[in-house]
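All remarks here apply to the structure that follows.
Of the protein chains in this complex, one is absent; all others appear in place.
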Amino acid sequence: MNWVSYLIYAFLAISLTFNTLGSIALHRFPDVYTRLHGATKCTTFGTIFAVLAVFTHALYRLHVTGDPKYLQMALHSIVALLALLLTNPTGAHAIAKAAHLSGYKPVKAVVDAYEEKLGGEGR
Amino acid sequence: MMETVFFYAALVVMIAGLITILRIMLGPSVPDRVVGLDTLNTLVVAGMVLLGAAYDRTIYIDIAIVYALLSYIGTLAIARYLQGGLA
Partner (left out) sequence: MPFIAAFILSYLLWLVLTAGTNGLLWSTQELIAGVIFSLIVGYATRDVIGEKAGRFLNPVKWLGFIVYSPVLFWGMVKANLHVAWLVITGKIRPGIVRVPVDLENDAQYTIMSNSITLTPGTLTVDACPEEKALYVHWIKIPEGMERPQSSEPVAGPFEKWARRLGR
């Protein structure tokens, strides 16, 4: 037990808190768009910290054992994080646009400028 | 010692995934289910990375990379389909 393990515990705690909040947000919010907020942001943030925990663990093991396997583990987890960070917001954007175009309107919205624009084009 | 902690972390991520699956089954509309699926994909990537550290195998993390990229393409395909055809 040293300060590295406490760092990993802290990362894992943040990660699990936000991942669970993201899945609870799916049940708390009323419609597709607000659910996308909770789901996309919270799970992306939680996964960043899960990867950081694994990265710290792998670097520490590399420092202790000198086994190059742990260098691979650290680099590959960073590549997984980059893939997730590039694709997740784009996927959320695609779902939001598709939901709006297929006719699911935001519930309890105070303003819907996109609907006004689509109405103006006569779609 | 550290590996056990990663196991429990992966277990909590799986419980979050179960909550998400509940939304996929309940979801009143198709976009709701797609949102649930997208969330589940991210959670599976997190769980794969944690399990890779728990089992001490880098190949799990490679699977997480491939899964992240492929699930993104799946989400895009479903979104294009909802939007009006795959043309």
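Going in written order, the chains are labelled A and B, and every chain counts its residues from 1.
Everything below uses one rule, namely that a contact is a pair of C-beta atoms (placed from the backbone, for glycine too) under 8 Å apart; a residue touches a chain by one contact, two chains touch by 3 or more.
None of these values were measured; they are calculated from a predicted model.
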item: Left-out chain, listing which of the shown chains it touches; value: A
item: Positions on subunit A where the hidden chain makes contact; value: 18, 21, 24-25, 28-29, 31, 33-34, 36-38, 40-42, 44-45, 48, 68-69, 71-72, 75-76, 78-79, 86, 89-90, 92-93, 96-97, 100, 106-115, 117
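Throughout what follows, only the chains that are shown with their structure count from here on.
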item: Cα-centroid distance, subunit A relative to subunit B, in whole angstrom; value: 10
item: Residues on subunit B engaged by subunit A in the complex (per definition of touch); value: 2, 5-6, 9, 12-13, 15-17, 19-20, 22-23, 29-32, 34-36, 38-39, 42-43, 45-46, 49-50, 52-53, 58, 61-62, 64-65, 68-69, 72, 75-76, 78-80, 82-84
item: Subunit B partner contacts - residues on subunit A that touch it in the complex; value: 5, 8-9, 12, 15-16, 19-20, 22-24, 26-27, 32, 35-36, 39-40, 43-44, 46-47, 50-51, 53-54, 57-58, 69, 72-73, 76-77, 79-80, 83-84, 87-88, 90-92, 94-95, 97-99, 101-102, 104
